[in-house]
Structures are given as structure tokens and as C-alpha cells.
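All protein chains of the complex are present and in place, except for one that has been dropped.
Read from first to last, the chains carry the letters A, B and C; within each, the first residue is number 1.
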Amino acid sequence: SLGINAVAQDKKKIAVVTDVGGRGDLSFNDMGFKGADEAAAEFGVELQVAQPASEADYLPNVRNLARTGDYEVIIGVGFLLTDAIETAAKQFPDQNFALIDAVVDQPNVLNFVFQEQQSSALVGALAAMTAAHYDYSKVGIVLGIEIPPLWKFEAGYRFGIKWGLDYYEKVTGEKANVDLLWTYTGTFSDVAKGKSSANAQISQGAGLVYNVAGPLGLGILEAVKDKLNQQGKEAGPPFMIGVDANQDYMGNGNKVLASGMKRVDRASYIAVKRAVEGNFEGGTEVLGLDDQGVGMSRYNQLVDFIQFGLKGDQIKEEDVDTIKDNWLEMREEIPHFVWTGVNELENLIVSGSLTPPAPSTEEEMKDVRKEYP
Amino acid sequence: MEFFTSFLRILVISLNAMVPITLAAVGEIIGERSGVIDIGLEGILLISAFTGAVSAQATGSPYVGLLAGIVTGFAIGALHGFISVYLKGDQVISGVGINLFGGGLIAFGLIAVWQTPGHHIVPASARMPKIDTPFGGISYITILTLVIVFLVYYLVSNTKLGLKINICGEHPRAADVAGINVERIRFFATVSGAMLAGLGGAFMSLDWFGVLTKELAAGRGFIALATVVFSKLNPLLALLGGFIFGFFDSLGVWVSSAAGVKKYIPWQFILMTPYIVTLLAVAGAIGRARFPDKLGEPYQRE
Amino acid sequence: MLTRIYEQVKPILNSFLAGLIGLAVGAIIMAIWGYAPFGAYDALFTAIFGSFYGFSSTLARATPLILTGLTFAIGVRGGIFNIGAEGQVFMGALAAISVSLLSLPSGIHVLVAIIAGAMAGAIWSLPPSFLKITRGVHEVISTIMLNWVALYFGMYAVVEWLGDPQRAEKSISAATTSRLPIMVSGTSLTYALFVSLAFSLLIFFLLWRTTLGFELRVVGQNPAAANYAGIKENYSINSTFILGGLAAGVAGALQIIGHPPTYALYSDLSTVRNLGFDGIGVALIGRNHPIGVIFAAVFFAGLNVGARTMQITAGVPLEMVRIIQGVIIIALAAPELIELSNQLLPAVRNWINEVKAS
Partner (left out) sequence: MPKTDTAEGKDTGRTLLRAEGISKGFPGVWEHLILNEIDFDVKEGEVHTLLGENGAGKTVLANILSGFYGSTAGKIYIQGEEVELNSPQDGLEHGVGMIHQEVMLAKPFTVAENVTLGTDDSDFSYPLDKVESRVYRLSQKYGLEVDPTVRVGDLSAGEQQRAEILKVLYHEPQVLILDEPTSLLTPQEAQQLFKVLRGMADEGFGIVFITHKMEEVMEVSDRVTVLKLGKVMGETDIEETDEEELTEMMLDEKIPIHLERKEFKKQSTSLSVEDIYVTGPRGNTQLNGVSLDLHEGEILGVAGVSGNGQSELIEAITGLREIDEGSLIIEGEDMTNASPREIQEKGVAHMPEKRREIGVVEPMTVGENMVLRDYRDSPFSWHSVLNRSAITNHAEEIIEEFDVIAPDIWKSETRILSGGNIQRMILGRESWRDPEIIIASHPTHGLDRRAVSHTWELFIDLRDSGSAILLVSEDLDEVISLSDRIAVMFEGNVVGIVDSDEADKSELGMIMTGA
């Protein structure tokens, strides 16, 4: 036995198991935690977080929690936990599990997958039009390690850029030449690589850089700040584009133009809610633009995530108003038609008349790269 | 022209990338010249990045943070020096332990202090200002590093103290009979070397990245060790080595960002280049390094 | 007589004392940040020794560490500071996955996978060996650099060559015929453990019962004497590298074919990362002896395994154990810890008395 829980528990418990990126990545894992945390507060349950030090800890972490039988639901944040959840789900058929970003076909596992290509398409279109507006010749994307979930981001972004440029031409009558710079850094942890990649992209003419590498965004933001410093400016362009969470508040609110959000927090909230209310069932939920599972960041989420930033000690209370003002001002600067365009693209996708590519194999990804260079 | 400005930009990036490696390597050179090897550089970089960030944030002053990094280097250097110089312990083992300890402490500290297991952004008020150039910001620490390199070079090749350090590594008995306190010199060299590594660590969190992550050092401490071998214990060559590595590291990322290149060379292979170039440089140009005769051996009079 | 016994058990006492120092420093650090050290250690040790499940997990974790510990230990015996296990493990793992593409009967498939891993590890140990022998390039440089090259190469191979068509965050999983079965159901302990143990014994035999091992140790201890004894130094250096590479390669293979649930490499190679570096610590705690390495690996792994529970029950971040492991190794560096403490203790006692008196 684990030699714990000798005391009778009056409070129900839930658990979040993160992947090796761990909490504090300001995106994926933090979002999983955020949703569970909010749900825990709302439903009066106790939240336990288990972090791994390495891949070898995934299964043991899940198993250790499941063995106690104390948890209403155990949420695995990230596809890296797929096999761990699957194995544990078979071993503990009475335990509820939720899995984010991957699918395990077990009756006691509720899976959540996201249509990241959709949100990426939106920020891609935004990036392309903004770049064209400010006369930049490039937009950039910095990615972590080359894995299929990242392909969806990359593909959606490429698709969005193309759509955005077409739209720009339609509205302004000018043909804009905006090319894509893309970098796989091979890491989700070496912030320096985020910075040097973004530095390289900005120097080569990129006006916006999309962060698809979790914490490397911190490095990207640094590169943006460096460039702004040089130009003696406070606010972008160049801009960073955030990912997963709403990262708009970072950099004082005027350096991250928007974030391609992926609401992992909603997924974990849903999982907890169902487990606590007793209507938990295995299956797969696909979250997309239509149900706000993904999307481009807007003002109300900014406010929400400022709280998150405060909690994580990333920003100070006294800066909150400045951040909000800066953010509004930053967005005002962008011509109205750009936002209209993004909204139009969103409607097209939601209605199903446009489908950004979501490659799942190397081959498919190659085709996407060919089609949207 | 385009090429030229790109080049200058890469250069500016490389100047940052060079700093922690060079500082750690030059510090190590002082220690190794005196006969003490410290392979715990990675650990020192990590711990001082952490203590530097904590102190800078607590006081709101990056300078206090840098000082804290240096003091951390001092403390760890003193521990390592005490074990290897006074207790005549095994220098390699101690260094390995320091690396492990450092990796644990920063990860633990992130959670303990900021409740974030992954990463912490150092607030702007606690970060070092930069010198702006059209090609990117240059850190004051970069300039300080250059100064330190030349000072250390001067120290080891042109001063009495340098001579003492060298002879303690080469022939400690000779130093001893000449009336030099071998243990004190070795301890001093170890500690001051570790202080430089400490500065390098604080530089990473307070200046270069402005961020603390548990893998912040990302192997730079080990690269510094390789640079020491590359340099044959010459601080100027260590600077060159640190720069070469920083340059190819930055260039690799740069090139892999350029459109088109990836069609021909996968990014993974581009990212290998700094390591391969360093290896080839050592194998082709540098060859066998000569270390002080008594490097790694504790000195015992009787 | 008593003194002789004392001399015999002194290394063990020293290691034990180092362990205590590690735990004490860990406790202090925990206390500083407001964690409860005793609760943490209670959870830690109950998790390691309190149950069959816990101990099985420990052995599972120890399995690859034994081998990477051996790589470093063999290096020390042969006079090489070989920190290349990290990269060699990657290569071994890749090779073991590659042979999953073949279809073979199960027993043979396992064997083929292990051999392929071993070969790959050994091959990756050749460049440092070659560079050292021909160009005098210090192995610290070459192994560090090649670790990185192997890392990026592995990332490439996992995506481009060995990618799982359904789940490209990882490579294809080892073919079921090439997997080592689970030994204790409900745990991750597989028969891989026996491969590790057998390999340790093999290395023990090789080092102390064969002429090759004899030569290797002579060269490691005293190259000049080796030359006098007619031993070919370069041959021996090369053997040292290769043996170490074999061990690390097998570790990589076992981490694929004997490591549930995934039996595959993630594309960031997290399945196998840090095993090589942890092996250095394991070797040092095990005093670079193949049998010592086994116990050290179990100890090292035990701390890691216990930490998982400590995190959940005592709320102490699991990184705490790295701190403890680090302090233990630092303490091991100080020779004659026991004697040192004997000398220090009276001093401390005197000091306390003085303080009291004043």
C-alpha cells in the first residue's frame, strides 16, 4: 500500500497528472491545471497534482493515484500520457480517467481532442494581414519538437496565412508578399532556442512570430522586446502570437497581438464536473471553434488570464490596468478590416464551408507544406 | 548588404551565447591550472541562475542578483575546494554530485519559491539593462566577460599570483618548498573559478533569457568543460572556443529558420553543427591538450 | 582483529554516513521552505520498502541504471572518463526499435533486439575511441559532443524513419514478439531486470577473470606499467569504450523492449534521457564495481520511485530526491568520512561546551 490516507476523507479528490513539460509552461499543462483548479473550487473537491521528473514516471504516477481508489477522476494532461492512461485504465476499470489531446479506447476514459488547426488558421490569417499592413515581408512560427500535434498548428497557420493574404488583396486591392519562416527548435525547454529562433526570424523580416513551443514563448517575447528596444518602441510590431493559454497579457499587454487558444482548461473542467456530478462516461469529445474549445483570444479572456498571471506571480497587481489599456490600444492600431477578416474566417470554419488541413502523418504534412509554402 | 546585417545580427546573438560558456570555462581554467578540476560547472550555472533570480526579484535589483550569483559560485566553490583541497577528496565525484544537486535544487526551488514547476519569468525591474545596437542588444556582462578574460589571461601569464597558481598545478611540492601555501592557492583558485561560473549562471537568468527554467543551463556547463580542453588552459582560446560554439549555435538556429534550407537539410542535422564543428576543431586543429602535471591530484606534504 | 573488520566495513559505513548526510541536508532544505521533512521521508521510505509493488517499481527503475552505471564504471576501470552513455543509450534504443520492423519468432526477436541495441551502443562508442587513440582528443569533449549529435539524430530518426503512423509523438512500439514480458503483473517490472543483472555479472567476470579485463584494469591504473607488461594500450582503451558502449546500448534496448507501457521512444527521446548521466552517479555510489553498481542503482532508483509517492502524500516536489542524491555523492567524495566525523565531533562537543560555559 502507499501508506497514506489513514484519515477518513470527507472531501472528494481529483488528480491532474502532467507531462514532462510540467506546470509553469504558461500554456498546455498550466491550462489543464487551471480548469481542474476552478472546478475543484466550484465543486468543493480537493485537487492533487502529480508531476513527472521523466517519462519513466508517467505510468507510476497514474498508477499510484489509481491504486488509492480515492480519486473521482484522474486527468492525464497531454498525449504523452496516452499509454500510461490506457494501461492504468485497463488495470483499474472502476477508476475514471480523462485524457487530453489523445484518444484511448476504454470505457472508463473520457478523451478530449482539439482542432488546433482552426485556431491556428485564425491567428495565421491575422498574422498575414497584420504583416502586410505594416509592410513586413515575413511572418514566423517557432515550434518545439516535431510531433503530429504540432503539425496541426503548423498546417492551420499556413492555411490561415494563405487565406489572410487573399482576403487582404480582396479588401485593399494590393497583392502582399508575405512568406513564412518556420523553425522547429527541437526542444520544449531550452528558452534560449526560442529567443534565438525568433531573433533570427525577426531579423529576416518577420513581423509576427507564433509561439508553438510552450515556454520557448518566453524567449520569443524576449526577442520581440529586443527588437522594440532597438526601435525605441514600447508596443509592437513586431508581435508575438501566443499559444494554448491567453498569453496576451505578457510583455505589458502590447507585444502579444493575440493567442491561438486551446482551452485545455475547459476539458479538465468538464471532466471534473461530470465525475463529481456522477454522469461520467467514456468517449471522445472533439473541441473546436464551434464550442469555444479553441479560438483566438478576446478581451474577456484577457481579463480571465490576467488573474491567472497574477496567481502565478507573472504580473503585479498595479500593472493590471496598464496591461488592459495597452492591449486595447494595441488592437485599435490594427485596421478594422483585419479583424473583420478573422471573424469571417471563423464563421466559414464554424459553418463547415472551410476546413483547414489537419495532417496526421509525415506524408500529409509534406503535402500541406507544398500546398501552402 | 542583407547578408552583412544578418551576419552582424548573428554575431550579436553569439556574443550572448558565448558568455556563460566562456565565464565558466575561464573560471575552470584558473582552477585547473592550480591542479583542481571541477566538473560541477553545470550545477553551478543552475544554482546561481536560481539564487540570482531569487535575490534580484526580492530586492528589485539585478545587481544584487548578479552578486548573489557570484556569492553562490563562491559557496559551491568553497565546498568543492574544501573537499578536494583540504580533505583530499575525489574532485570528479564532488563535481558530479554538484551537478546533480544543482539540477535538483533549481527544479525544487522553482516550485518552492514560485509554485511553478516549469518556468519563472524574472520581472523586468530585476533584469539587467542592455546596450542597444541596430543589430540587437548587447549585454554589459558580455563586455565584462571580455574584460575578465583578458584579466585572467594577464593573471595567469603575467603575475606572480598566476605563477603560483601554475606551479601549484604543475609541481605542488616545488611550490610548497618555495614557501607557498599550496592549499590556500588551490582553494583560492577553485573558489574564484567557481565565482565566475556563478556570474555566468546569474547572467543567464537575469540578463540573457530573463527566465528561469529547470533546464536553463541546457548542457552549457559541459560545453564549458569541453571548451577548457579546447583552450589548452589559455583563457584567450577559451574565449575563442566559447565564441565559436556560441556562433555556430546561433547560426544553426538562424539557418534552420531560413526558408528553403529545411528542404535540403533537416533541422535536426543543422542543430548538430555546433557540436560537430567543436569536435572537428578539437580533433583537427587542437589535438592533444597538455594539462598541469598534478591536475586532479590532492597535494599532501608528508 | 577488530581493526581489520573495521577496515573491511569502513567503505560501507562511509556510504551509509553519506546517505545520512544527504537526507539531513534534504531535510534542512525542505524545512527552509516550509515542507515537513519527516512526513516526506516517511512517505519516501514506505513507498520504497513498504510494499512489494513499491519494491518492484524500484527494481524496474534500476534496470537501465545498472547498465549505464556499468558504462561509467568500466570506463573508470579502464582509465577513461566515459560520459558517453547518454548518446549510446539513444542509439541502442533506436536500434532496438529498428529490429521491430523485422518479423521474427518471439524468443529470437528479443535476443536480436538486445544484440542490435548493444551493437549500436558499441558503434557509437567508436568515434571517441578512435579520436582519442589517433588524435588524442579527450573523451570528455568527444562524448559530450556526440551525446548531442545522438540526441538530434534520434529526434530525426524517430520522426522520419521510425515514426508511429498513428501517433507520431512517438516511434513505433517494439513488436510484441520482441518485448520482454512483465514479471509482476500490475507493475512495470519486466524480465529486463535479469538482462541487466546478467550483464553486470558478465562484466564482473570479464574484468576480474579474463585476460582482457586484466589488461584493461592495468591500463586504467597505470599505463606505463601496462606498456612494461607488454599490454597494448590502444587496444585496451578501445575495448573499454566498446564494453561501455555495449552496456549503454543494452540499456537503450531494454528501455524499449522491457519498459511498459509504451515500448517506444517519444520523439523528444524522453524515454531514455538522463539515464546516461544518472549512471555516472550510480557508478560513483557503487564505487565503480559491477556488483556495487547493482546496489547503487537500486538505491538511486528507490529514491526516484519513493519521490513519486512523496510528491502525492507529503506534497514535496519530487525533485527533492535529486538534491539528496547530489549531496550523497558530494559527501562520498570526501575520503574517510567516518574518520572525519570522529575528528569533527569532539570539536563540535567542545564548541558546545564552550558556548554553554560562556
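Simple rule for what comes next: a residue touches a chain if its C-beta (ideal position, glycine included) is under 8 Å from a C-beta of that chain, and two chains touch if they have at least 3 such contacts.
Not measured: the values here are computed from a predicted model.
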Check: Of the chains you can see, which ones touch the chain that is left out?
Finding: B, C
Notebook entry, point to check: With respect to the chain omitted from the figure, which of B:Leu163, B:Leu236 or B:Ala289 is a touching residue?
Noted result: B:Leu163
Checklist line | Identified contact with the non-displayed chain, of C:Trp33, C:Phe130, C:Trp161 or C:Phe214 | finding: C:Phe214
Item checked: Sites on chain B contacted by the missing partner chain, in the whole complex -> 158-161, 163-164, 166-167, 170-171, 173-181, 301-302
Next item on the list: Please give every residue of chain C in contact with the chain that is not shown.
Entry: 208-212, 214, 217-218, 221-222, 224-232
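Everything below uses one rule, namely that only the chains that are shown with their structure count from here on.
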Next item on the list: Draw the chains as points, connect those that touch, then say whether the picture is a line, ring, star, complete or other.
Entry: complete
Notebook entry, point to check: Where the CA atoms of chain A average out and where those of chain B average out, how many Å apart are those spots?
Noted result: 35
Notebook entry, point to check: Taking each chain's centre as its mean C-alpha position, how far apart are chain B and chain C in Å?
Noted result: 26
Check: At which residue positions does chain A touch at least two other chains?
Finding: 51, 53, 146, 186-187
Notebook entry, point to check: Residues of chain B touching 2+ other chains?
Noted result: 107, 117, 214, 268, 271
Check: Which of the residues in chain A come into contact with chain B in the complex?
Finding: 18, 21-26, 29, 51, 53, 140, 146, 179-187, 189-193, 195-197, 199-201, 203-204, 215, 218-219, 222, 226-227, 229-230, 250, 312-314, 316
Checklist line | Interface residues, chain B side, partner chain A - complex | finding: 5-6, 9-10, 13, 17, 107, 110, 114-121, 123, 130, 132-134, 136-137, 208-211, 213-216, 218, 249-250, 253-254, 256-259, 262, 267-268, 271
Next item on the list: Using the touch rule from the top, collect the residues of chain A that touch chain C in their complex.
Entry: 1-4, 20, 48, 50-57, 59-61, 63-65, 67, 79-80, 82-84, 86-87, 91, 102, 145-149, 151, 186-188, 360-362
